[in-house]
Every structure is written in structure tokens, then in C-alpha cells.
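Take this structure first; my questions come after.
With one protein chain held back, the other chains of the complex are shown just where they sit.
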Amino acid sequence: MPETQERQVVEIGYGGSERLVMNMGPQHPSAHGVFRAILTLEGETVVAVDAVIGYLHRCHEKLAETLTYVQYPSIASKTDYVSAMTAELAYVASVEKVGKIDVPRRAQYLRVLAAELQRIASHCLWLGTWCMDMGGALGGGATVFLYAIRERELILDLFEALTGARLLYGFHQVGGVRYDLPAGWTARCRQTVAHIEGRLAEYEAMLEDNAFFLARTQGVGVISRELALDVGVCGPIARGSGVNYDVRRAEPYSSYQDFDVAVPVQTAGDCFARYRVRMAEFRESIRLVRLVLDGLPEGAISSRPGVKSVGQVRIAKGEGYTRIEGARGEVGCYLVADGGAKPYRLKWRGASFSNLAVLPHIIPGHKVADVVAIMGSVDPVFGEVDR
Amino acid sequence: MPSSPSFLAETGQLVRAVGRAMGVTFRNFFRRPVTVQYPTVKRVYPDRFRGILALVYDKDTGEEACIGCRLCELICPPQVIKVEMLKAEKRNFAKTFTLELYSCEFCELCVQVCPTDAIIMLKTFDLATADRRELLLDKDRLHALGLQHEPSWATGNRLRDMQAPPKPAKPEARGQGKSGGNADAGEPAE
Partner (left out) sequence: MARAGLADPATIMPPFLQHAITGFIVLNVVIGLVTYVTLLERKFAARMQSRIGPYYVGWPHGWLQPIADALKLMMKEDIVPTAADRWVYNLAPIAFLVPCVLIFATIPFAPGLGVADLNIGVLFFLAVSSLEIVGLFMGGWGSNNKYALLSAMRAVNQIISYDLPFVFAALVPVVLAGSLQMSAIVEAQTGLLGWYVFYPVLGQLAFVAFLVATLAAENRVPFDILEAESELVAGFRVEYSGMKFALIQLGEYAHMIGTSFLGALLFLGGWLGPGSEQWPLLGAVWFLLKAMLVFLVVTWVRWSFVRIRVDQILAISWKLLLPATLLLLMTTALVVALQGARAV
């Protein structure tokens, strides 16, 4: 296995300083999945970070070559399993772009609806797990976690009424979506979204002014704008560092151009800035959900007949890259089609994979306690990282 | 120590922030817990709930609905379904039908493609067992499950109808369940 950089295990310097190599292993309460960080500590200060990933590699890209275009969307949701709707959307959008398949307007609006609701749910989980990392499973963090999960469950109930599943939906298909809205769903959706908006105010009351929270997050894990652009972070992390970029606005897909997406940007680049960006994204997504519900057109939910056989969708030779704005940043699929029912090659661009690359640049110099705060604010999901 | 006014202001802000946070927790103390006391109290599952799979009998003839066409076997992404066809005079049957529920993804694609609505999902998931072999469902077990539990709304034809592009308007408009018209495509509450 190639060694990325030389590491000194124990170095007893003449100045009396001794370095400790500590493994924040794949099994760890704050690893956000399976993430191995080999920290070199000097006292409580982290001096170097060696990040090891790959513990959740499940050969998605090879799987995509063996599964057809109608089979793979339900598998695609398992890359970013916390934000499954956007993951599926990345795949089907790329197939539709390469195959030049139109999607009816109602389906596009339903996709936007699902994506924005999923963004709210994903940010609920982010807030809960981040506060739990910072506050302990026995402590105030767990309280915020349970409140956030309580709200996330409401959105999952909505998705359950829509598709039948709570976490991994299989909602998208090539050409449209699989499920239409059941009776009474729009009223329930509006109610849920209003309820969550009220509860957001409570979270902010618990966290915003709080000196403990501010002490843990302000000035911690500062990503400068240059570093963000150099390393190529995306999503809320880049927007927290002053990079005013959102795929929904820059390259609108699935009729996002009908909605004026307001992109929150902060310049401080620390954990608190990223927190503020995501809290603003909460509200923006709620606004978008309401707009979609108001303007939902009637029509078909798919431009192709419902799936009847496994090889139904054939895409002519071509290749292309499509990107969407997932909850964690830019999720993309590069697809090479060869005329058959299965792709020749699929490459996933996972948002968290690129975002994690920034960790070895910003963690050294911080304390051990900051490592979890920073990791939480970067919000990786290892399904996307390892695929 | 910083100068008096800002120190007092900071302390005041800290006290206020502490009060706000503790106030939120205090307010939640008096809210009803969201716990559902499963299994004495069960949640109401939505119509489209994707639970465990089952095979059904034809409503009109009472025969097994499955014709052994193996479309579900071909489409299943994790390949958990294995079917052998039994040819007969008027129609075909499935000689054996095994479904490995422990590897099933519950993606509902098999339900989607079934031409005769033979395989469906049920509104229950409660099949936990201590022996994995009990989750290797054979045809008899699948039929038995179909009789025991409430079926979910989704069948092959209903899903395909919902997804199909709208047909040109006919003089005699059909009643329920077709998409392509309403903002809420109501599904029949069956």
C-alpha cells in the first residue's frame, strides 16, 4: 500500500516534547460513518492528520456497469444515503442528459420538491449529529440530536406516504419519477414545513447566542477562500468561505430556473460560518418547497412508459457529466454510454470525497476536541466518499 | 479583566443565552413524548408502505396469479428472486419461487414489472427471526404471507398506470387511479 507521507511514530525531541500517535479509528462515535484519522498529537494539539478512507467501499461504479439504467437508480440512493433523493437525481439526470431524454415539467417540479425536502432532512441530521459530537451522547448534544431527529422523522413520514420507503426511496426513474403525490399530501407537506420552520427558531435559540457553542465553533477550522478554491470543496463549506457558487443557480437543472434560489454566503470560513450557511439553507429550502407546491403543474410524471422490463431503457453512444447540488455539495455523474441497456462506465463525483480533502490542511494546529467539531461541520457521508 | 461595562454586558449576554437554552429544554419537558409504544401500539402505515413481499391469488379465478414469466427475477438488482416456470395448457405457473428476504432491497421494482400483479408488498415488516433460513421465502410461505397481512396499495398495473404518459382524452373518461390530470393523483383507499 503506497504511503502518502512519512510519519514519525514517536519522536522524543531534546526540547522534551513527545508526540503521540492516536488513531481515531473507523469505529468511533464521531467518525460520521467509517473514517480513520491517524492523529499525531503534541499534548492536546494535533500536529498532523493522516486520513484513511475506503472502509465503506462497495464498488458502486462497477455495479453500475452490471446493472441496467432502470435497476440502478434505487442503488444510486445508497451513495449519499442521508440525502438519497439528490443522489438518485444525479444519476438519472446524467442518463437523461447523455440520452437526450426529456422530463415532463410536473416530474421536474416533483424532483425539486423531493430534493428540497431531502435537503431539509439531511440538514436536520447534520445539526443533530454535529451537536452530539460536540456535546456528547450524554449531554446537551444529545438533546439537540433528538430534537433534530424528531423533526427529520416528520419529513421521512412525508416520503413514506409518497414512496413507501423512509430512507432509500427509488423515487426517480429515467424519464421522470415513479410516484405521484397521494391525496392530501400537499396539505400535510405544508403543515410539516411550517412546523419545522417554527422549531428552527428553537434550535437557534439554543445554539446561536450560546457562549459555549460560539466558543467551540467560532474561529475553529477556518478555511480561507483561496484554500477552498484550491482544494475544490463545494457546497455549504465553500459558501461558508465566501465562494458564491451553487449549482442550482449556476447551471439550473430540473426547472430550478423557475425559482429564484437565494444562495447564502458567509465569509468567515469557520465552523460557525458553515453553521449559519446551513441554517439559512434550511429556510431557503422551506421557501422553495412552498413555491413548488404553489406552482405544481399538472401532467405526466414520466416521459417514458412505466418500467416493464429490465432492458427497457437503452441509451445511444455518448458521454457526459452532469452535476447537481446535493445537501453536501456538488454531486456529479460522468456517464459513458455505449448503446446498450447498461452503462459502459459510470464515475461518481462525491461531494464529501472532495470536501474531506480539506481536512489535512485545516486540522493541524487545533486541539483534539476541535477535530470532531470540524469534521461535523464538514458533514461527510461515507457512502459518498467511498462509494 | 476587561473594562466594567463590557464585562457586565458580556456577563448579561451569557446569562441570557444560558437562560434561553435552558428555557428551550424546559419547554420541551412539558411536551408530550413522541415515543410510540411499539409493539402494543402500532403506527399507522401509509397506503404505499413497502413491507415484506408476498404472492397473491387471482381475485376472479382463485388461482395463483404468478405465471412464472421471470420478469421480476431479471429486474431484481440484488438478484434475490429465483423462479422456475411450469408450462401448462391454458397458462403457465411458477414451479418454484424463492425470494431471499434477507438480501432484498425493498425497491419495489419486481412489483413494478409484474404483468399479472402477482407479487406485491405488504403493509408489515415484522418478520424478525433468529434463524436466517426462515427469511428464505419459498412459494408456499409467500402465498401464506399474502393471505395473512394487509397488502400495500402498489401493484404492477397501478404503478405503471401512474407513471405512464397521459393517453389522449377519450369520450368515455375512465374513473379512478389514472394519473395525468390532478395535482393530487388520488389513489383509491383500498
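For clarity, chains are labelled A and B in written order, and residue numbers in each chain start from 1.
Throughout what follows, a contact is a pair of C-beta atoms (placed from the backbone, for glycine too) under 8 Å apart; a residue touches a chain by one contact, two chains touch by 3 or more.
For clarity, every value in this text was computed on a predicted model and none was experimentally measured.
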Residue among A:160, A:270, A:370 or A:384 that touches the chain left out of view: A:370
Selected from A:59, A:215, A:250 or A:316 as touching the chain missing from the view: A:215
Residue, one of A:33, A:141 or A:269, that touches the chain absent here: A:141
Chain not shown, touching residues in chain A: 20, 22, 28-30, 41, 44, 131-144, 146-147, 150, 206-207, 210, 212-213, 215-216, 367-372
Chain B residues touching the omitted chain (full complex): 1, 18, 21-22, 24-26, 28-29, 31-35, 37
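We adopt the following convention: only the chains that are shown with their structure count from here on.
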Euclidean distance of C-alpha centroids - chain A vs chain B, Å: 24
In the complex, chain B residues that touch chain A: 13-14, 16-18, 20-21, 23-25, 27-28, 34, 45-50, 71, 74-75, 77, 105-109, 112-113, 115, 121, 152, 154, 159-166, 179-187
Of all residues in chain A, those that touch chain B in their complex: 67, 70-72, 74-75, 104, 140, 143, 147, 150, 153, 157, 160-165, 168, 170, 173, 176-186, 202, 205-207, 209-211, 296, 298-310
